[in-house]
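Everything below concerns the one structure shown next.
Note that one protein chain of the assembly has been removed; the remaining protein chains are unaltered in position.
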Amino acid sequence: MMKKQNKILIANRGEIALRVIRACKELGIPCVAVYSKADQDSLHVKFADEAICIGEGRSAESYLNIKNVISAAIATGCNSIHPGYGFLAENEKFIELLERCGLTFIGPRSEVVRKFGDKALARRIAKEAGIPIVEGSEGIVRDLEEAKLVAARIGFPLMIKATAGGGGKGISVVRDCDELVKNFELTRMEAEANFGNPDVYLEKFIEKPRHIEIQFLADCFGNVVYFPERDCSVQRRNQKIIEESPSPFINEDLRRTLGEAAVRLVKATGYANAGTVEFIVDGEGRFYFLEVNARIQVEHPVTEELTGIDLVKEQIRIAYNDELSLKQEDIRIPGHALECRITAEDPLTFQPCPGPVKNLVLPGGPGVRIDTHLYNGYEVPPLYDSLLAKLVVFAPTRKEAIRKMRVALEQFIIDGVKNNIDILYLILHNTNFVRGIYDTGFMKSFMEILKGEL
Amino acid sequence: MNNFFDDRKAKLEIYQKNYRRKKEEVEKLTIPDGIFIKCPHCGDMVVRDDYERNFRVCPKCQYHERLNPRERIKITCDSFEELYAELRSVNPLDFPGYPEKLESYRTETGEEEAAVAGIGMIGGFKVAVAVLNSFFMMGSMGSVVGEKITRLAERALKERIPLLIFSASGGARMQEGIFSLMQMAKTAAAIRKYSDAGLLYISVLTNPTTGGVLASFAFLGDIIIAEPGALIGFAGKRVIQQTIKQDLPPNFQSAEFQLEKGFVDMVVCRAKMRDTILKLLRLHEVEKWTRN
Partner (left out) sequence: MELKEIQAIIRFFEKSTLTELEIEKGDFKIRLSKLQEKEKPQKEEKTEEAKDPELTEVRSPLVGTFYIKDQEGKDFVRPGDFVNEGDTLCLIEAMKIMNEITAPKSGVIQEIKLKNGDPVGFDQVLILLK
């Protein structure tokens, strides 16, 4: 549709850079890869049409270096930038600068990113759009009296969370007023001891929470479509390990409710391009808004394999002012998709383990997809995240998808770099997982069982 | 080690030559001017808005770019009322070219002279503020600068308010000869009278503060603050080197050097300057405490 010739700079690395390169090439758009000195032998550098070095290995000096990225785009004659995920993908300053420079950003506008980047504002927007949010104290709770007032408003059970905490640390769960009284000061003292800051806030505790997210696409003409939910409850310390779509827990009605909520949110903010709305769903099927990820996500292949839609190509089309090439009715659930994230980690300690890939054997067959930047002899650098590959399967039923994934994991060998393939394999045999009965507490209990057995 | 990639690429290019359409040239983007600027010291590029918001300090090398008096007053005072703006320089020694030089600086900077004085409000405190202008004839002190500082000190004494002077100067103004040098004594005397009344004079030395200004009122502060990296010294480095025939340390006459040697009480970066001044004002609210 657009006659003007475009050129895209991919401001990322690893498997996602490769993913975007593939989309660009399929669309016939020349693409430029950027790389840090530590990544000069990386696959995305080899396969892009052009490549330009943008700094030293450290992310802050290269992939997060806004000046160098923009300068690279201009110097190589690009007129657009795809940020991938992470790095600068949701950096409003970066996006705003691109807008001022006249570069097309393949993602939403800076003001939209800013809105959803502000957690408190995002919750307000969700509330106004009629979406339930996880109630909380909306700020620091200074003393027990204030805590009691908040508890009266939001109800039990609730969490006392340290503001300076993170990654699941500094949290106490209390189920009634007595427990609140007992634990409030204690949590404050622990927070001071562990993080140097005693400030805490309160948040409703969701029992048996499942992490459910809705992928959506919106163009600049007001068209919005949502996709079947992805269940990402299998996670450790907020890092997702396995994702599947549709969720074994969500029924038709809830799916529609969540999807329509996502659409309301998108329309309320004038969001254009791809994005994901994250929800938390409790054991009773009540859902609460968590946040919006204003970018393409790591687990996007799950939705692609399930529905057959190329989300990255759609992103690019939307950015060039094309209308969405699909309507809501075009999105169906023809089966089940499952993804395993393969990471360079010690399987038991989860310590990252960079190093050279000595031998690589990839699985295959119908319904098996691998997104990876690995190749024989590639040296996995220690400077970046430990994601090695994404293994995605699609099958007509969930049971078959699980079987297919097991076979694929059996036939996936990454020799030379410690990885979590075996752990994934064991998870795929775990009774609860196979039954589809799991929530975000799954990995914790699974690891305990595993350690107990060893 | 990665030759197989290059080999493949070479092969593909041969095949693609036959199939690929003629590559259309993408128009190279020209970004609008002024989005980025270069740090005058380290050459690093900064987004202009960030630079301005950071008080013209380079985020990479912390180089504090010189500010003109209006900018300095803007980032320090909540409000400001200028005084003595009507004072004009004359040419008492009939120094050739002096009036022309004055006129060209007036046109260039939009200021009448090398100092701006007045009463400002800082965080609720009424303060007598003067700022020297290094862009106007290198901030050199002639009769007008000396007179403004003196009158300000006298006014501050009368109203019993703190005195805050930001110095930036190449020294006494040559073209006014002894009149300039006399300003050193005059300003020092006015400050002494002010100081005898037990009032607070904060002197902030900015880049560069040298010569007769440094040797008079600038170094007479109760508290002497310097901006990072500022050149602070009386005589020129080269002159000193030639005179004593010795090599000087590399950071000679820098604010940090002066701090080390005890000539400066603290080095405060621009972002924290206002807060520091405010803190000092609060600590010295002498009028609140009575001595009896």
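Labels A and B are assigned to the chains in the order they are written; within every chain, residues are numbered from 1.
We take it that a contact is a pair of C-beta atoms (placed from the backbone, for glycine too) under 8 Å apart; a residue touches a chain by one contact, two chains touch by 3 or more.
Every value quoted in this text rests on a predicted model; they were computed, and no experiment measured them.
Q: Of B:Gly43, B:Pro59, B:Gly110 or B:Gly198, which one is in contact with the hidden chain?
A: For the chain that is not drawn, the touching residue is B:Gly43.
Q: Using the touch definition from the top, which of A:Ala75, A:Ile413 or A:Leu426 touches the missing chain?
A: A:Ala75
Q: Give me the chain B residues in contact with the hidden chain, please.
A: Touch with the absent chain occurs at residues 1, 3, 30-31, 33, 35-38, 43, 45.
Q: Please give every residue of chain A in contact with the chain that is not shown.
A: Chain A touches the chain not shown through residues 37, 50-56, 62, 67-68, 70-72, 74-77, 101.
One rule holds in what follows: only the chains that are shown with their structure count from here on.
Q: How many angstrom between the C-alpha centroids of chain B and chain A?
A: 48
Q: Can you tell me which positions in chain B touch chain A when the two form their complex?
A: Residues of chain B touching chain A: 1-2, 5, 9, 23-29, 31-32, 35-36, 45, 47.
Q: Quick one: in the complex, what on chain A touches chain B?
A: It is residues 5-7, 30, 41, 46, 66-67, 71, 73-74, 77-79, 97, 100-103, 377 of chain A that touch chain B.
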